[in-house]
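A single protein chain has been omitted; all remaining protein chains appear in their positions.
Just so it is clear, A and B label the chains in written order, and each chain counts residues from 1 on its own.
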Amino acid sequence: MIDSFTTTLSNFFFEYETPRQVLVRNKRVGVVCRLIQLGVLAYIVGWVFIYEKGYQTTDSAISSVLTKMKGVGYTKVNGSERVWDVADYVFPEQGDSSFVVMTNYIMTIGQKQGACPEVYSHRKKTGRCINETKTCEVLAWCPIENDTEIPNPPLLMSSENYTLFIKNSITFPEFNVYRSNLVEGVDNKYLKTCIYDKVKDPYCPIFRLGDIVNFSGFQFSQIAREGGTIGIIINWMCNLDRPIKYCRPQYQFYGLYRSVEEEETTKASPGYNFRYAKFYVEDGVEKRTLIKVYGIRIDIIVRGEARKFDIIPTMTAIGSGVGIFGVATVVCDLVLLYVLPKRALYKNMKFKYTTVQEEEPVLHTNSKERKETNPPKD
Amino acid sequence: MIDSFTTTLSNFFFEYETPRQVLVRNKRVGVVCRLIQLGVLAYIVGWVFIYEKGYQTTDSAISSVLTKMKGVGYTKVNGSERVWDVADYVFPEQGDSSFVVMTNYIMTIGQKQGACPEVYSHRKKTGRCINETKTCEVLAWCPIENDTEIPNPPLLMSSENYTLFIKNSITFPEFNVYRSNLVEGVDNKYLKTCIYDKVKDPYCPIFRLGDIVNFSGFQFSQIAREGGTIGIIINWMCNLDRPIKYCRPQYQFYGLYRSVEEEETTKASPGYNFRYAKFYVEDGVEKRTLIKVYGIRIDIIVRGEARKFDIIPTMTAIGSGVGIFGVATVVCDLVLLYVLPKRALYKNMKFKYTTVQEEEPVLHTNSKERKETNPPKD
Partner (left out) sequence: MIDSFTTTLSNFFFEYETPRQVLVRNKRVGVVCRLIQLGVLAYIVGWVFIYEKGYQTTDSAISSVLTKMKGVGYTKVNGSERVWDVADYVFPEQGDSSFVVMTNYIMTIGQKQGACPEVYSHRKKTGRCINETKTCEVLAWCPIENDTEIPNPPLLMSSENYTLFIKNSITFPEFNVYRSNLVEGVDNKYLKTCIYDKVKDPYCPIFRLGDIVNFSGFQFSQIAREGGTIGIIINWMCNLDRPIKYCRPQYQFYGLYRSVEEEETTKASPGYNFRYAKFYVEDGVEKRTLIKVYGIRIDIIVRGEARKFDIIPTMTAIGSGVGIFGVATVVCDLVLLYVLPKRALYKNMKFKYTTVQEEEPVLHTNSKERKETNPPKD
């Protein structure tokens, strides 16, 4: 028993099996098949490995974004000047990745709870109607906001020169890599003077608001009036097989909700605005200043993908590449066995037959091989 | 030298090698193996290609969400009526993808810094204790909020009829595709009247708050009282091999933090609330109105995945499919060589042996082949 097992094992280890092959010496078949095989090889090496980097595994980034607006705005409405600083025109104030810069507004000062003539019809009615204006009194914050006309030109056109500072850090947890958008060369000195420019300063993280609007395809005067939404995509496409310093962000600017279709056909809900209120108490009465804010909403979206050599995708790519080679062989075999004039001969050489069980096609027999292998019928 | 190389090259190009095979004419083996092979083929074509669309590559979406609530609420507390509009009941006000709609509240008006009898015990003590109430004075915003009883029914039950308008845009950067949830057919006219309905208006982006609560499995009266968290998932599953107009969003509603387990066993931290304060100055003293807000927190989560034909996954699927075919062959060979009664014969036909180095199993020898190949021992 043990002897037998040892023998089997030693046989297994001292033997090596390799397929027997027919070497078909035919120019046409040879050239066609070699070209197919070379094509497959070129595809696997050139496309899968070199172009698509199929030997790498990918990881997506975990990221954090901080923003900081800078700049002061001025308005002169009905002769009274007013200064607007960051605490006045950014919502929310704490520097999130998604925020709004106010560029235009309708302010309704000193609203208090009470009954007043409606402008719109969806407030709760008090029952009293005023004939003169053909409107009825409603319970509301009075006086009611009148937003039928949007100020034009926008009140805060000076916002074009505000600057936005973006701090973005990413981590690729699988590769244990940490990067910040303050890359090599972006130090305190550089940050004091630089403004992002696609060609000259592509890694400067400070952006002029007017530039952002232009890059995203909007006109500043128009978006400032009605508001709009802009996406800033920070693209990190890092090949970690190269030195880490080449892992750098790329900034892209998109105007959102403004596809050509929308503009030309549907015109559904353009612009961007929201209302907020500043509450205060005057003479014991709660009041509020309601501000309808038209502004530029900026969504900063981080898209990070790192790639690095890894054994598993490499082996998977090689393995399935070998499989595709097999497909090439199958195609060539079909040509060889069913298309060529001498297909009978090739078939004969490729195949060896065992017991014939039923009627047997004459063409396929090879008398010599038959004799060797024909055992008594079972 | 060059001649030899040219010869080798021309040999390489004009030759084609194909494996020699044994064609076993045995009904049992044939049927079993063909069925295994057909099964593998059906799996690859039917499951991997047709059902799982293994010929496609995927890209996940970059998205941006804007929201806008509409509606006015009324309360009557201790006889005084009050109106609540968007600027009063939505937090934050600027239309983020995650926000809170206030449905109930405890308001503590006119708090100022000072010393007052504690309700809870974790404030800083001033040292003075008041015997009557058995409490001690603490430094705090006074009067201290009393939130032992949550108003029931909730003060803003009318919030059930508020509407939520969601604007969502997605981009599939790899395929360069941009879509908005204002799909074909959703124009300004439609938006003015429609309300989302799972069957009748599945692409209307305007939702009644009461509907959202019901869809997510909550009862409005209960969630309005204690607050709760709801996830709205916007699902974009786009097959970009079909026309782009079929790439449409699907809205799903989940009640979060309310799994069956939680409810029945742990009851850990139900509801949702937070405190915020409106500051003002009265007679030179800083005061605040503290509001404990119970509300419906809505998290809008976009889940976008696009699929499109691509050569690499196709080839990988084919290649590994061919590999699985190889597995089928191995299984059949095992049956052929180790299970069938005539296994010795088949083994003999399949294999050709080289030099015998040690003792040799008699069964395996094939005297004719031996003579051909036996070289002098090394």
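Just so it is clear, a residue touches a chain if its C-beta (ideal position, glycine included) is under 8 Å from a C-beta of that chain, and two chains touch if they have at least 3 such contacts.
Only a predicted model underlies this, so the values are computations on that prediction, with no experimental measurement involved.
Participant: Please pick, from B:R34, B:K70 or B:K245, the residue that touches the omitted chain in the full complex.
Facilitator: The one listed residue touching the chain not shown is B:R34.
Participant: Where the complex has a chain not shown, which of B:L155, B:I170 or B:M349 is the residue touching it?
Facilitator: Spelled out, the listed residue whose C-beta touches the missing chain is B:M349.
Participant: Taking the entire complex into account, which one of B:P19, B:G46 or B:G185 touches the absent chain?
Facilitator: B:P19
Participant: For the chain not shown, which residue from B:S98, B:N239 or B:T314 touches it across the whole complex?
Facilitator: Candidates B:S98, B:N239 or B:T314; residue touching the omitted chain: B:S98.
Participant: Suppose we count only contacts with the excluded chain; which residues of subunit A make the list?
Facilitator: Subunit A touches the chain not shown through residues 12-27, 62, 64, 66, 68, 72, 74, 81-83, 85-88, 92-97, 165, 167, 169, 171, 173, 178, 180, 182, 186-188, 191, 278, 280-282, 287, 289, 311-312, 315-316, 318-323, 325-326, 341-342, 345-346, 349, 351-352, 357-359, 368.
Participant: Which subunit B residues touch the hidden chain?
Facilitator: Considering the whole complex, subunit B reaches the absent chain at 7, 10-11, 14, 17, 19-27, 29-31, 33-34, 43, 47-48, 52, 54, 91-92, 98-100, 113, 122-124, 139-141, 229, 231, 233, 254, 256-257, 259, 262, 265-269, 272, 274-277, 279-281, 284, 286, 288, 290, 293, 297, 299, 301, 303, 316-317, 319-324, 326-327, 329, 332-333, 336, 349-357, 372-373, 375, 378.
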